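These notes are about the structure you will find just below.
Yeah, one chain of the complex is gone here, protein chain that is, but the others are all in their spots.
The block that comes next holds chain A.
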Amino acid sequence: MTGEHRLARGGRVDRARPLRFTFDGHAYEGCQGDTLASALLANGVHLVGRSFKYHRPRGFLAAGAEEPNALCTVARDRARTEPNLRMTQVELYEGLVASSQNSWPARGFDLGAVNDLLSPLLGAGFYYKTFMGPRFVKGTTLWAKLFEPVIRRAAGLGVPPKEADPDHYANRFAHCDVLVVGGGAAGLAAALAAARAGARTILCDEGAEMGGALLCEPDATVDGMPAAAWVAATLAELARRGATLLPRTQGFGYYNHNFVALAQRLTDHLPHVPAGAPRERLWQVRAKRVVLATGAAERPLVFPDNDRPGVMLADAARAYLQRYGVKPGTQALVVTAHDAAYRTALALARAGVKIARIVDTRPRPAGPGLEAARAAGLPVTVGGTVVGTTGSLRVSGAMVAQASGTGATDFETVPCDLLLMSGGFTPAVHLFSQSRGKLRFDAETQRYLPGDPAQAQASVGACAGSWGLAAALDEGSAAGAAAAGSGAGRSHAVTGDHAGEGGGILGALPHGRDPARVKAFVDFQNDVTAKDIKLAVREGFRSIEHVKRYTTTGMATDQGKTSNMNSLAIAAGALGRTLPEVGLTTFRQPYTPVTFGTFAGAARDDLFDPVRRTPIHDLAAAQGARFEDVGQWKRAWYFPEAGEDLHAAVAREVRATRAVAGIFDASTLGKIEVVGPDAAEFLNRLYTNAWTKLAPGRCRYGLMLDEPGFVMDDGVVGRLGPDRFHVTTTTGGAPRVLNHMEDYLQTEFPELKVWLTSVTEQWAVIAVQGPRARDIVAPLVEGIDLSAQAFPHMAIREGRICGVPTRLFRVSFTGELGFEVNVPADYAAAVWQALWERTAALGGTAYGTEAMHVMRAEKGYVIVGQETDGTTTPDDLGLGGMVAMSKPDFVGKRSLARPDLVAPGRKQLVGLAIEGRTVLEEGAQITPTADPPVGTHAIGHVTSAYWSPTAGTPIALALVENGRARTGETVFVPMPGGAIAARVVGPVFHDPEGKRLNG
């Protein structure tokens, strides 16, 4: 027996396969095909949690994705613990462990329920009001100190695990002719018509089983087959025709140009997850045509105490009965504004549930359901209403009154343990609206329906406002055929259908009870009542978007699937306006919550962002290098010897390099080969410098501006031949510079014959710097005369080193005699090893980026992005001499004459000499006096600051207004411990004459 309320037969569950599970530690038994919700109902469990704010006892309202109350946590282990799952969508498996949320100590006895008594303090916007509460200590309000921590603890949903998610998630891009979202009658018919026409078709459905409402239609037939058999036959044919069938797959987002995102659950329903299986898969589908067949959701009725366990949507009760074979109660009262609820009443009566009363709120109802119920002898009250319920942890009775003249005392209490309600059906237009289609309000049926589609898309069936199986099937078939471009669809022979619109109501039911004492819930998940919405309007909110945010209606994890239309109608009534005048809040992705894992896919940990390593990385690591992140690159930061910290290692590396030599992995430098008959002219136009007269074999330091005239990159450019340049860029700037070059080459100077190739990854670079640098490289180099006369500073030669090809630069970023050895990346490790052995033998060192920075700062060399900030001109840096204003044009030239760029008082690069041993903070502000009054304008800021092992003092570079004219003045750097005095000096601290470079 899989639950005492399970019917002996009927439904789509397999009673021969019982499944054991626990809920809040109690053991229960369900069966294969159950959801957690249906299994608990089969065991008579209605109370499944506490509400968000008032901690009111709650049960199941719905049977599908729209469920607002029944949220639970499912735990496989500590890390595989997922909160806030809708129990109506959790598939049962053997050994499932679930627990309720938001109650303590137990869901049957919850201390938080005191909030229900405090509710006069907790009405709409109560937290906004507490924001404005009295001031407390040191300017914080009572909100921050008292209310927020308490409310945070008391309110809320489930608790996420602290452990990292051990599962992995898959991602797939897919393309198709026709994507059908929703596998009910309309969706199946659409997919079948499309597939028969030869279209590549994808069909997805949120449920474990395709079929939608057809799975709850035991009495209907389609084309002579029972509905369920037609579903099976259709799925079989779709599979045969090669359609992609995706059950357990929620179409949750509809984006531009028919791009639809689907979340597929792969393993959550399995008792044992296969090792390595992805848990979920994100499908990113680009469809030529989309058919939306997303159905409709029943609306609750809004009356006092409409939230007790046992109060349920009528259609949900029918689903539990006919799909899962579960009797959700023994004595039911039905209150309805729609004919569909009569079907539920009849089905329940046939299953042996006593129908205590059917209360129809409509004054003059009509419809096939009503007629059938009367024929079956069920008690019907026309023009009635429900003004309240009795019971605590389960509904025990309904207060039935006449809809007109509803005095508080004018009711009769009808005993029941199941109260079913139907306010009519709301088409699920979420995806349509996300696709930017305009909704139109249908005044006759009081519904928002899809208007003209904004993309290649069609809505069919209940989501388009149609009613009944035949209409859904025929519309689906027509839309599927049209989407596949093959003319008309076919019509279906249906028996047991329920046609007709059936009525419906929006807003709250009238009642004569004291509104201060009763709660009629609109949004069950966020505990928003009809009273809250009216209060918001009374307090002056006019826009529905503001009412929504103030009351939080529709802002819970269910996004108001069951509540939005009722809250709109209540707000419209309070505002005295029509629904279309009030408007509709925006439908946002995702339709139902999607896990972060699904979005992240494989992009986590090491794969979140690619890590780039140079070919010398492993050798540097073996030499003990510590690494730093520079963009995506790992760069050797410093090479500590035993007992050394960063400071000590850098000081040693600098001294050794300046005294002997050091080698440095500069492979991350950006490299672009510029080739073609117009290469020199192209560089003339992209760099400030003049290139035409640069002889092959020579190098020049190039400065690149953006069009507004500011420095955007720099680097050494070597000319290999008349038509070939080897351009280097900053490490971080390589992609930006290439994009900038391509942009001008393609769009501004397309007449130039030039080809650009990134060779950053192809050439590894080993800098050998220091007075002994020539001695280190000389024995390894073939075919290049290394003498100072033959190979001067700023020259480039091609030859061989260690037997492999090299482009050997004579350049320096340290101020010492230096070479930069470019070799094909595959040979870099061997060349590094050979150079290192010679360096070590001579008493030199390997150095990292930190020592490189110190040495270049000692020499006053700028780093773009450190000494510049996007508003820095060449002249600001003291590099005005690099600008060949005689050239007719180059990018940024026109802007260098802009008034602001030639105005006096610009910040200029200077050095700062500091007494004492304090290294300034980079970014610190500079002021003219030691203790400036608050509001004093800073005259500049520190751009680089280091301890200089060469000078034996701290050094700094700074941008200071009129800096060069201030040479010799004292400026101040205010810090928390007091201002630090600094003397303005030139930016070059080491070998200003440059003798060492040319050795």
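As a convention for this text, a residue touches a chain if its C-beta (ideal position, glycine included) is under 8 Å from a C-beta of that chain, and two chains touch if they have at least 3 such contacts; residues count from 1.
Keep this in mind: contacts and distances are computed from a predicted model.
Asker: Since a chain is absent, check the UniProt entry for it and pick the matching name: "Acyl-CoA/acyl-ACP dehydrogenase", "ABC transporter permease", "Glutamyl-tRNA(Gln) amidotransferase subunit A" or "Sarcosine oxidase subunit delta".
Answerer: Spelling it out: the chain absent from the display is recorded in UniProt as "Sarcosine oxidase subunit delta".
Asker: Which is it among A:Pro899, A:Pro933 or A:Gly952 that touches the chain not included here?
Answerer: Considering the complete complex, A:Pro899 is the one touching the chain left out.
Asker: Of the residues A:Glu748, A:Asp785 or A:Asp826, I need the one that contacts the missing chain.
Answerer: Checking the options A:Glu748, A:Asp785 or A:Asp826, the one contacting the hidden chain is A:Glu748.
Asker: Looking at A:Gly64, A:Gly295, A:Gly437 or A:Pro615, which residue reaches the missing chain?
Answerer: A:Gly437
Asker: Can you say which of A:Arg289, A:Arg343, A:Lys548 or A:Arg700 touches the chain missing from this structure?
Answerer: Considering all chains, including the one not shown, the answer is A:Lys548.
Asker: Since one chain isn't shown, list which residues of chain A touch it in the complete complex.
Answerer: Here the touching residues of chain A are 173, 255-259, 284, 286, 429, 433, 436-441, 448, 454, 545, 548-549, 554-555, 580, 583-588, 707-708, 739, 742-743, 746-748, 750, 889, 893-895, 897-899.
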